[in-house]
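Shown here: the complex without one of its protein chains, the others still in place.
After this line comes chain A, so read on.
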Amino acid sequence: MATEQGPEANKQRKRTLINFLIICVCCSSLLTFLLIPLADNSTRLNARQVFDSSRWHSLQLQLQTYRLMNYLSDLSADDLPVNGNAYFQYDLVLSRVDLLRKGDLGRHIRNFANGRATRLLNIISGELELISLNIEHLENGRLDQVPIIMERLRSLDSQITDFVVIVNQGANDYVTKKRAELDVQLECIQFISLILLGISAALLFMTFKLSQVFRQSLNRTARLEQRIEDILNSKVDVISRITSELKPAITSIISRLSYLKQDSAKESTQVALERVTNHNSQILTLLDGYHDLILIEANKLKPHISEGAIRDHLEYTIQALEPTFSAHNVRVICQVDPRIPSLVDTDYKRLHEILTVLLLQITPLCVDAELMLNIRPSTLPILRVPEKHNDKAIKMVQISLKDTGEGLPEAIQSGLRSNPFNPTNTVANQIQQMGLGFTLCHLLIGSLDGELHFSTTQGKGSEIWIDLPMGVNAFANRPGADNITESIAVLSSDTFLDQGLEALLASSYQVQLLSEEQLTMLVLNSADVSFSWLLISDKTTLSSLQLEYLKQLQRQSVNIIWCASLARKYPEFHAEAVYHYPITASQLAALLRSQD
């Protein structure tokens, strides 16, 4: 219904509705505040003493006067002396007079019959005060005062009766007036109640109408959700079909290419075949990437957790990317923290995919630079515990990718900072912003209940941290320095590469960084050498004199291990071992063991 009228009409209706609601709330508040003083005033008007006490006390005055007269008429000579009884009866009368003149009651009576009641009360009070002298004589035993007092009280009787009548009439008038006021107020309350009832009815009607609209919206949302799910399912079907049909063909092409590469003797043909193989591999990766993306979008990506040797898996991933690294001349070091146990539970297929895609994205930004991949225990808490594979405890493991390249571009930085699962942050938008690779990595890490953080400085490199929950029995302790007997020296090049090499070797060797000056001094002084290996990276430029020093060290039973590029550069020098990038712990261990 709402969709048929267009957004402008909807907006207009919404505005009218809000205005109406505001008017309703304002009216209700105003009317409620009006009711409060009305109700309060009614309570005051209903107070009993306002009109009732005046009648009661004026009648009590008349009654007490008659009682005084009655007392006096019964007096005889035998009753003398009266011992204060005359004063007692007299005081009872005057106490009523005082009561009628003081307090709320006195103020109230003053308004009756235009003040006539007060005038009469003053006369009565005055007359009674005059009697006090006769009462005193009576107390002194003079019985002859009784007729005088009786006479004065009789003459006062008509005035007291007039006073009672006036007070009664005044009280009646007062009550009538107040009742009229109450009636008006009651009518006001009825009127306000009717308006409030009307507002309530209108609100009820609106609530009913809104609930209908709300129900329609809910139904529509449910239908749309179902439609989205259907579309996603069909997308998954199509992409899965494309992947399953293309993958065997591409895999077959790759295998045939490698077969051809083996047969071909011509170097240019081999290079061309290698490139075609790489392109095909990239197509395969792209296919897998899109397939995974669509699975994540449809919430159908289920991790396949398995137990595996994480060091081997990482080294395999790094080795597989060797052509890409060498194409961009990236010096890659892969180091596994000794605290990470050898067997870890995780989804290795996805981990391989994440690292491959991420390294493929980072490598072009690290031309002629160093890149260190490090895996270690994480300090981050587990926010969502993934499904357990076996009895291993779930712990956060951090994979760090630190490089000295040119840093991440702005678009990729802002893309990685936004939540990949935010509904407004669509997959298409993410791909447009930072490309398929980063989008896939970001979403894959999220779907494995992990987190991605990064730090980057333009021109100085970047560091990306991937924290993933993995099944780990317990993190081992760092190996103690006492257990390590062999030592190795690294010829310092004052670069990030030194740190990487030192970290890589530290778990098995006592590593010492040797500067060029130290090397010179060592050789010239013919000092005892405390290391059995000297590692030289390709960041070092060697002079002929230094090459001579190296030969002298070899004579002192020091083995030289250096980079393949150095071996090509200085063919006249024979090193005991030559390493290739990417450097892994396994490669170094194999090389260093070969000379033992």
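Just so it is clear, contacts are C-beta pairs under 8 Å (C-beta built on N, C-alpha and C of every residue); 3 or more make two chains touch, one makes a residue touch a chain; residues count from 1.
Heads up, the rule we're going with is that contacts and distances are computed from a predicted model.
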Assign the chain not included in the display its UniProt protein name, restricting the answer to "YCII-related domain-containing protein", "Cupredoxin domain-containing protein", "Tripartite tricarboxylate transporter permease" or "Oxidoreductase molybdopterin-binding domain-containing protein". "Oxidoreductase molybdopterin-binding domain-containing protein"
Given A:Q60, A:N134, A:T317 or A:Q335, the correct residue touching the omitted chain is A:Q60
Only one of A:Q12, A:T32, A:S95 or A:S530 touches the unshown chain, namely A:S95
Residue positions on chain A contacting the omitted chain are 48-49, 53, 60, 63-64, 67, 88, 91-92, 94-95, 98-99, 102-105
